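Following: one structure in structure tokens, then a few remarks.
Yeah, one chain of the complex is gone here, protein chain that is, but the others are all in their spots.
Right, chain A next:
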Amino acid sequence: MRWDSLIYDFITYAIFIYSGTQLIFYVLIGLFSIGATKKYANKNSFTDYKLLAISPYAPSISILAPAYNEGANIIENVRSLLSIYYNNLELIVINDGSKDNSLEQLVVAYDLIKIDYFVSYQIATKAVRGVYKSKNPIYKKLVVVDKVNGGKADALNVGVNIASNDYIVCIDVDCVLEQDALLKLMKPFLESTGEKVIATGGVVRIANSCEIQHGRLLKVNLPKQYLPRMQALEYIRAFLLGRMAWSRLNGLLLISGAFGAFDKELAIKVGGYDHKTVGEDMELVVRMRRYMEELKLPYKVAFIPDPLCWTEAPGSYKILGRQRNRWTRGTIETLGLHKKMFFNPRYGLLGLLSYPYWFFFEMCAPGVEFLGLVAFVVMAFFKLIYWQTFFSFLAFIITFGYLYSAFALYMEVRTYNQYRRKTDIMKLLLTALTEPFVFHPFVVWSGVKGYIDKLQKKSSWGEMTRQGLNGNHQPVITANHVVVKDVLLEPQEN
């Protein structure tokens, strides 16, 4: 056998096996998500969520909302969070050393005074400069914490230390919540019987082009710009199919940082958010799960297919690239920290399926795809490509991608049907057609840049911009701490 033929075979078989396995996973995810979503819809068709809001027996919740240089919208955002209808609630806004006048604005708007407050540093954090409460009883649920800048994870940890309630709900301060989002998020904690629910998350949707007023979603619109529209489709696939299926298997590794609820006691026990990683939301879930697995305690991470939270997606390639770069690094860091679980039967499904899936098909995917492309170019140069095979393989992969997107859209229309106009669905389908040629290569390239940045131990973000959910351009923020999607892009202290 010729050497070039050997190389060709090796690469072709390797890529074929990798792709085939991934495709099988996608098929299984699709199938599993059908059952899980259907079951959820049937079960909750006549649930009266209002019960939870008014009952004195409902669990007590502390909402943690970290804010950095959010001065432009902080008053409105806090007002929106204060309007959440729930009896047993406190809202903790953590001003993470903002350089703007966020704190001063809050003090004036909500009649705040600095109070003597004992902060127990159960989780080590940067220093708290002051705790503020309102003189006005209308705002008695509000606690504002001013602290030295330390990034989102550090701010959330301060919130965990201050929180006086049993459950913590972490939220990006600029997210727009559905009316009963909190109630839906909390219900799984009250429904568990044998196994302890340690965290819950819900579907995050793209808010670009939607009509939003005073922190309330008035009308859902499909994003007008290409990139947010593409991400709208991507989110439908990821949340409605991927996370629902993993949740059914109890193998979910990620609760979105934009909106998720956690058992406070457990979050403290495992040491809170890790401020050394840029993927702190995923890392906390993995650590909590690992803790429960090691103690052999029955547990569950629940996921709700209802759209609960609307957030702004990056509208430019520059910001999208930074976001995906960060996601890749966050995944590498999280999986690296918990490499002990890799194919380790001690961790059950978590070690044998969830972790390996994330390793091979989330973390390695950009690398494999990029190397595949490089190999293709080299082999084409040396005339080692069997073009018939190449084109058939390409067609196979691309058409499968279309099928998966079409299935996700079908599921969306069958279930929550947020985009009700035929033209919206048509636009999403057309957007899906462009994905393999425009969006996907860019995401792969951003992931590869994430590898490179990780190897170079880079972790800074630089300038980020946000368009704002009301369509107004927000000022350029030279932050080391800016919300872009479901995550806060963190400052790196180097």
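Everything that follows uses one rule, which is that contacts are C-beta pairs under 8 Å (C-beta built on N, C-alpha and C of every residue); 3 or more make two chains touch, one makes a residue touch a chain; residues count from 1.
As a convention for this text, contacts and distances are computed from a predicted model.
The chain that is not shown carries the UniProt protein name "HEAT repeat domain-containing protein", picked from "Fumarate reductase iron-sulfur subunit", "ABC transporter domain-containing protein", "Biopolymer transport protein ExbD" or "HEAT repeat domain-containing protein". Note that of A:Ile24, A:Val108 or A:Leu190, the residue touching the chain absent from this view is A:Leu190. Against the chain not shown here, chain A presents residues 1-2, 4-5, 8-9, 12-13, 16, 42-43, 45-46, 48, 51-52, 54-55, 57-59, 115-120, 122, 133, 187, 189-194, 265, 383-389, 391-393, 395-396, 398-400, 402-403, 406-407, 409-410, 413-414, 417, 420, 422, 425, 429.
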